[in-house]
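What follows is a single structure, written as structure tokens, with notes after it.
Presenting subunit A:
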Amino acid sequence: ADNITEFRIGILGGENASDRLRAYECLEEKTADLLGVPVKLFAPADYNGVIEGLLGGNLDLAWLGASSYAKVHLTDPEAVDPVLVKVNVDGGYGYYSIGFARVDSEINSLDDMKGKVFGFGDPNSTSGYLIPSIAIPQEGYSMKPGEYFGDVKFTGGHEQTIVAVSNGDIDAGVTWADGLGEWEDGYNSGALRKASDAGLVDMTELQQIWQSPVIPEGPIVLSKKLPVDVKIKMTGLIASLNSMDPDCAYNIAAGETKGFMPITHEAYVNIVEARKAKNKN
Partner candidate 1 sequence: MIHFESVTKDFGTRTAVDQVSFTIDKPHMVGIIGRSGAGKSTLLRMINRLTPATSGRIIFNGEDILSLKGAMMRRWQRDCAMVFQQFNLVPRLDVVTNVMLGRLNAQSTLKSMFNIFSADDVNTALAALDRLGIVQEATKRAEELSGGQQQRVAIARALMQDPHMVLADEPIASLDPMNAKIVMDALREIHERDNKVVICNLHTLDTARNYCDRVIGMRDGKVVFDGEPELLTTDVAREIYGADESFNEAATSTAIDTPDASVRKTDPAGAMTPAAAAVV
Partner candidate 2 sequence: MAVAALEQEILSLRKRRQLYSLIGLLLVVAVLVSGYSKSNEMNSGGFLQGLSKFFDYPGEIVLEAWNAGPAFFGLIIQYVPAMLETLNIAGVATLIGGAMALVLAMASTRNVDSWGPLIPVVRRMMDIMRAFPELIVALFLIFVLGSSPVPAMIAVAFHTAGALGKLFSEVNENIDRKPIEGLSACGASWLQRIRYAVLPQVAPNYLSYFLLRLEINVRASAILGFVGAGGIGQELRRTIGWGQGAGDETAAIFVLLFLTIMLIDQVSSYLRGKLVGSGRAH
């Protein structure tokens, strides 16, 4: 396949699909101009949609989470190549998994969680499952239900975790945040911030009990089947987006960014290994 007849972009994330589609419109135009083929955008609500699309060769470009990338890589190493990653304003390219509990539960750290119920979000989520499920046992708290924690549950997603903790259905849970800004606001960005903005939870009723090591932002990936020149053109286009059209970069990154920098599979080896390790038990 030396010539492509169309270019298909998969968009991932929890935002309103049509907002996302609108945010990507500028990229759609630029890509169409650059490649000279029609461009289609797809924005399923579920991680699996984009992942399966990439695996089946039915998507050409997508921005994945780290764990989702690992899943794609593990299922079919010949499916995609990571090319770029978003750089935060502070120059890093990571975020954190945050453990939290209710203030009145008197749980101040994982030490107080013995026999209590702990909640993950979506099993495909890096911060909501993969990283905490590896990092927490490394700190000496077994993740097998009943061993240290009374029970370990999946709530289904970040929002559900937050609601479940503040309802008292589970004693503590994990979700993601950028770790910048104030706890009372739910940090500058992340699932807590959204829930607090929506008035669903009162951040002062919650407190942080755990924070993971920094998690790399997910990569922008390109299908390996694409012709080399298309790959080069697209990588170049997105890498130069911040300088060419800052508004467009802002839209796509959903916030202030320093732009996108090249990245390779090596950056995710740890995540892939972590995921592989999880497979074994």
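The set was built so that all candidates are chains of the complex that A comes from, given by their letters.
Quick note on the criterion: contacts are C-beta pairs under 8 Å (C-beta built on N, C-alpha and C of every residue); 3 or more make two chains touch, one makes a residue touch a chain; residues count from 1.
Since this is a predicted model, take the numbers as computed values, not measurements.
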item	value
Selected neighbour of subunit A [touch, this complex] from 1 or 2	2
Candidate 2-facing residues of subunit A, complex	8, 10, 40, 42, 47-48, 51-53, 55-59, 71, 74-75, 122-124, 153-157, 160, 163-164, 167-170, 200, 275-276, 278-279
